[in-house]
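With one protein chain held back, the other chains of the complex are shown just where they sit.
By written order: A and B. Residues from 1 in each chain.
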Amino acid sequence: MKTKVVPTIKLYDYLIVPIQIELDDATVERLQMQLLNEISEKKIRGIIIDVSMVDIIDSYISFVLSETAAMAKAMGCYTVICKIQPQVALTLAQMGIKLKDAFTANSLERAIEILNQLD
Amino acid sequence: MKDIVISRLNELVNELAKEEEKKKAWEDFLVDFAEVCEKADFKEKLKTSIINLLNHVNEKELSDGIGLLHEKIDNFPAVDVYKALIEVLGEKNKENLAKIAELHDVLAELSTPIIQLWEDVLLVPIIGTLDSQRAQNMVEKLLESIADTRAKVVIIDVTGVPMIDTIVGEFLIEMFSAVKLLGSDVILTGIKPEIAHTLVKLGIDFKMVIIKRDLESALKYTIKQFEEGKEIKLDKNRGKNRGDAGEN
Partner (left out) sequence: MMNYQNFKDIDINVHDYDIVLKIKDENDISVARQMAKSFAQKHNFSLADVTKIATAVSELSRNIYRYAKEGYIYIKKKETEPDKDISIEIIAYDRGPGIENVERAVAGGYTTSERSLGLGLAGVRRLMDSFYIMSEVGKGTIVVAEKRRRKF
């Protein structure tokens, strides 16, 4: 497999994705491919994308994240986007963006709880 | 100058004021003035004396007094004294404005407390009229508290809000979806007809909020959810419709 954009952690059959880099358009697109590949290769049933380090999420980044969640869903995998920064949440809300295809959680523990409940 | 002021002290004080308290204040001022009037940075030094004097006489009396001294005493540095007075008043004004701003903050804080009811539940009773400035500050504060406390449920009680305009209504709706994005649930209670009207006209999404008629039923509902251990009803169909993201 090509080099990973974001190093991920596999926990049971969940994949934890802590994003700690600036998300530009090209990066977020490569991340989408990486995650879809990992879901299929590692038989992942749930992804947790931790965005606590991401300062700016604009319409395109949120679109790709949401799209990734929908694609993951098509592969039988749920997505939780966790720890969105409060000011980022406000900005997304004001733009009318809802991340419809993913669940959201305010902690890693809660994200795992959500995935457990979905089984 | 110093000697003239001191020698005519009584006469001047009697002309400057009638009441004993004010006479005493003028006397102190004139003694201070005599003390510093021949020094280089006398304007700066005089400021403290002016501040003291202003505790006893009002601005008009002080200004009239300076005028009188200018008439009575030859070469009285009225211009410098006025300058010092203006600077003192300017500083006072700045202090007052800062105090007003501070009180404004305190008022905003007091009128939108964020109460942690128990571990996973925040209560936000909104009281009084919301303007857009206050609504924005409140939204920001609430979102930060949610991120800090990792609350699962936020109860927003608008019983104390008589009405809202469309701008504030939009802020509230944005607030609900922002809270959702953080991963918490919103329970909205105490909606009056006027607010219901505005929120529905603005297209509130009832999937975003759980509505309860009053605080009591909101609390009962929350407790029941926690007891049953299913505080959030998960919608397994989520993500079914591809490309729904960002739909308004």
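In this section, a contact is a pair of C-beta atoms (placed from the backbone, for glycine too) under 8 Å apart; a residue touches a chain by one contact, two chains touch by 3 or more.
From a predicted model like this one, the values you see are computed outputs, not experimental measurements.
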{"item": "Chain not shown: contacting residue from B:Glu15, B:Glu61 or B:Glu140", "value": "B:Glu140"}
{"item": "Identified contact with the non-displayed chain, of A:Leu11, A:Met33, A:Ile56 or A:Ala74", "value": "A:Ile56"}
{"item": "On subunit B, residues whose C-beta touches the chain left out of the figure", "value": "101, 105, 133, 136-137, 139-140, 143, 245-248"}
{"item": "Touching residues on subunit A - with respect to the absent chain", "value": "22, 24-26, 55-60, 62-64, 85-88, 90-91, 94-97"}
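Everything that follows uses one rule, which is that only the chains that are shown with their structure count from here on.
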{"item": "Centre-of-Cα separation between subunit B and subunit A, whole angstrom", "value": "40"}
{"item": "Residues on subunit A engaged by subunit B in the complex (per definition of touch)", "value": "59, 62-63, 66-67, 69-70, 73-74, 78-79, 82-87, 89-90, 92-94, 96-107, 110-111, 114, 117-118"}
{"item": "Residues on subunit B engaged by subunit A in the complex (per definition of touch)", "value": "139-140, 143-144, 146-147, 150-152, 174-184, 232, 234, 236, 238-248"}
